[in-house]
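All protein chains of the complex are present and in place, except for one that has been dropped.
After this line comes chain A, so read on.
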Amino acid sequence: MAEIANLRSPAEAGLSKLFESARRSFAAEEAISREEAFRFFEATGLPSRRVEAFKYTDLRAAIAEAAPPAEAPSLDAAKAAVGVARGFAGIEAARLTFVNGHLVRELSDLDRIPEGVTVVPMGEALAKGDAALKRLAPVEQARENPVYQLNTAFLADGALITVAPGVKPQTPVHLRFVGTGETPFSTATRVLVQLGADAEFSLLESHEGPNGVTIQPNDALDVVVGERAAFRHTRLNIEGDATIALSTLSLKLETEASVETVNLVTGAVLSRHQIYVHIAGDDTNVVVNGAAMLRAGQLADSTLLADHAAVGGVGREQFKTVIDGDATGVFQGKIIVRQVAQKTDGKMKSDCLLLTDEGQMMNKPELEIFADDVACGHGATCGAPDEDLLFYLMARGLPRAAAQSLLVQAFVGESVEAVTHEGARAALIGEIEAWLKARG
């Protein structure tokens, strides 16, 4: 019964080399343990389909070569890239602009941050060993994820955002990630958001870049939501068509905290958005929505783990996937209800519309329940647009294509509706309409 050891792939070997050479530039004493993170990654390697959590998204096969970490771009290049960036443009917000994974102060509103909110650029925080760094990676399960650990190992920039207790800023903060360049590169950013008790905070996050370049962003957002605090998060992935986008969102909720996070994906050739939710306090409320609209050749993976470890948590998770051409949609969701988490009310749903015969959808909604006084459920559906509904619309004079567009828009719209911030919601709907228009 021989053990079979995987040979290291060229990308894995490349990452080891890159880590060795990057090591020199890391500060000697850091609050983050890059070495440990990289050793963890080296032990697991790039996850292949043999790893259960990556069954449908084989990163080992998808990442042929490890792209080198991006250098900070020149200000002119950054300005040019940001000039054409459209993600959440026009919405009033305090912007933190990252070009190729590096914070560009000149293009950020560091002096216009709302009162009661402090922002420390990650570079500064790492250099002075900011105490808040200890609060990174608030969810234990995320620390067992090789993608997340890779982000820690190569962490280049980001920000520490702290919202003081009771503060409810009117304007959101916008994390604007823009890529530029003609040769492949990778980025690793991490943003930590801490909400004090009774605070309310909205965060917008957009990711975009040029077509045709194999950019490999690996972004992480860590959020700790204090007692009775409310965190709202709207994320938009409109990356270029050759980008391999990996991202992790870790959320920890204290008592009576609430979270709303909505992610829309239309970009990237391969994207994987991992969401870890740790319900640490009683009576929390979580809404996690996702929508993916995919064209030929794309793969989008939404992976969610909601760990209820406190009483009375309410969770609503809704994912919508629209698949055109030979695209692949993946949804993996797991609700864990620990024995202490009585009265948990969790509902998870993944729906998929397949517009062509070539597309495919992989659904894996899981429940793991150790408490008896709970009401948990999950549902998954998959199929082509309903012919009866199409007929109904066409009978009212709409051409078939327009009728289908209308149905698709209504279908995806359901998960986007949850966005509280009006401007952000309109921006997502705009992206949905643009996708449908481009499809014709």
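As a convention for this text, a contact is a pair of C-beta atoms (placed from the backbone, for glycine too) under 8 Å apart; a residue touches a chain by one contact, two chains touch by 3 or more; residues count from 1.
Here, contacts and distances are computed from a predicted model.
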Per UniProt, what's the omitted chain called: "Chemotaxis protein CheY", "Disulfide reductase", "DNA-binding response regulator" or "FeS cluster assembly protein SufB"?
-> "FeS cluster assembly protein SufB"
Thinking of the whole complex, not just what is shown, which of A:16, A:171 or A:360 touches the missing chain?
-> A:360
Which listed residue, A:110, A:164, A:371 or A:434, touches the chain dropped from view?
-> A:371
In the whole complex, of A:74, A:183, A:211 or A:381, the residue touching the missing chain would be A:381
Even though one chain is not shown, chain A touches it at residues 1-2, 52, 339, 342, 352, 354-384
